[in-house]
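Complex shown without one protein chain; remaining protein chains in place.
And now, chain A:
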């Protein structure tokens, strides 16, 4: 074996105490890294699973595919799995049902396996053969005589979207109901939604279906799918695109992006955040562990000097430290995988227990070999980083200095006198200050480690607290107590809205819909006041300027006719001209303002007058696909947004129109935006303490009409409770990570102290031999411990306070609010623990030193 390697191994075996302290530090640090990665992976997995659960496990979708081309798609080399939905049928139900039809979509077995509809089955099972259907829940509630297992004699009308309109034929058939589905369709269709089963091979060649694809190589999806579409001869639309869609959310979680959309996605940002967090903790841990390697190297400095003086080169000397690092890190890194998994399992289980009601699902802890490998690599890099410094230091030192050890370098430093301490503690106080100063390394280690741990852990807690407070503040400014979002993708059922509007016991209600759009104006259209406050040119990032024209973001708001008329009346208008709109002509005077009141201050925005005609466009950003343009006549210009629960974004011009007109306009938007903009928002003001009751009632009304994924309700109380739960759970996770940091910090400081005291046994014996008594030694060490533990706090605490104050300032949170919410007791506990542990160690050490036999301690000298 190479002599350097042999030497390092021997040293590791011999210096048990240092070896163990390094192993412990590496173990905890890599456990932390491993935990971080398990957290990240579990989170990722959760997001992917959730996405698959709610929208299915597919990469791309091809629409309007003729059934006879399915074989070509299936056989394409790039396609892993294909599933098919379509071949829509209308089934005429027997006499006596509330509505006359089943609107059936047929799906093949792959589809049922991979897609989300199976998750919406309330009772029964998925269809497994042609002729079996699962039916929407309103069928059962409206036709009590039917149940699962019933077979119905129906007439099927294959309303395939062919070009042979009118040649519809009806075939007699029988359908067996095998399940109940939590979906709905607008009552305008006069039918019940149903899902059936089909064999793609048995489709008639001229029927058109929707095909979903899982790709062999996901990364290629954005190039491969258009090629497939081209190969099977699908036509392009007016924008030059094939009729295909991509599952971009799922693809993004797998790191696959449409060209150009990489930076818009959150996933790279999250990943970058993870890397930063991992990098920062690696750096901190590396610093801490570096101290341990430094101690170990210092202990060997005499031997390294001998090695050097007999001819070991600087590289060989450096390698002794690196070898040591490798030998000492293998076991803890392997062990940390287990510990990290167990730790994160515990923490995540607790976390998911606390948040499962908020999220509606539990978080699975997942740990893959890839994450394990990555954690191991991170940890190893961290250890090498830590060992690098001492290795370099050792390889640079002059051989003779190393052989002599450190005795010279300390004594040449002139003893500093410390008037205050000297006055109160006399000669001993001075010695204590000097010995703390002399053990600079020790002092630095304690200082940096303890204050860094404190800053990291509590700085993060503070950030979290502040954002929590600011969320709560935003909530309190919310005028409405109960909020409902209806999103069926089509016009909301009038009966449902009527029932919601008739809600008993509410003090106020608003119903609205909204769509983004834009208006192009010239500079002369801005009001004088706005111009003074900065104007269009001061609204970088919000307002786009092209060829002297400005694109102002607008929000088209649809309000119920009566509410619309109320607003008009309040503005002093009676007449109701055709195609009229109310413009809310106000803009934030200083959107950059920090505190809420200043931010609310507004000035008139544009020079718009009643009777003017405004031309708006659907294309509110360059990425918007559609470019429908429409005009409205300004019926009134009002100075502030009516209280309907909608707060327009900065520099956004609200254009309010009656609901009917709203629908007429968005009906011309590009398909995707049209579907999105059908959303309706219903808000209630509830009497104190009644909001959850009203939410429950709204929930009941909505689920009678809609599938549970088509609406969302929330209330102030519920949000507050959820926020409380989330806060508690996140605090728990943060605290558990902070605790790991704390353990690493304190344990490494302890080993540094023990080492330093061990080295100075001789010094103490000398003091005793010249007559310092036991009491003196006790005071001396007590003082040193005190200084060592108090100083990091004295430096760390002000820095922490600065960090907290800065965060409060930026988020507009007052100090009192912050102090009420911040877990001050945890901080106090940390401080008390640090003081106790360090002083405790010094007390024990001082006992041991006082028990030393003077002569032996002095003799205990190896050089």
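The working rule: contacts are C-beta pairs under 8 Å (C-beta built on N, C-alpha and C of every residue); 3 or more make two chains touch, one makes a residue touch a chain; residues count from 1.
Operating definition for what follows: contacts and distances are computed from a predicted model.
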From "ABC transporter ATP-binding protein", "Acetolactate synthase small subunit", "Acetoin dehydrogenase" or "CoA transferase", the hidden chain's UniProt protein name: "ABC transporter ATP-binding protein"
Candidate in contact with the missing chain, chosen from A:11, A:214, A:451 or A:839: A:11
Contacting the left-out chain in the complete assembly, out of A:81, A:176, A:303 or A:722: A:303
Which residue of A:125, A:315, A:613 or A:700 touches the chain not shown here: A:315
Sites on chain A contacted by the missing partner chain, in the whole complex: 2-4, 6-7, 10-11, 13-14, 303, 305-316, 395-396, 398-401, 403, 412, 863
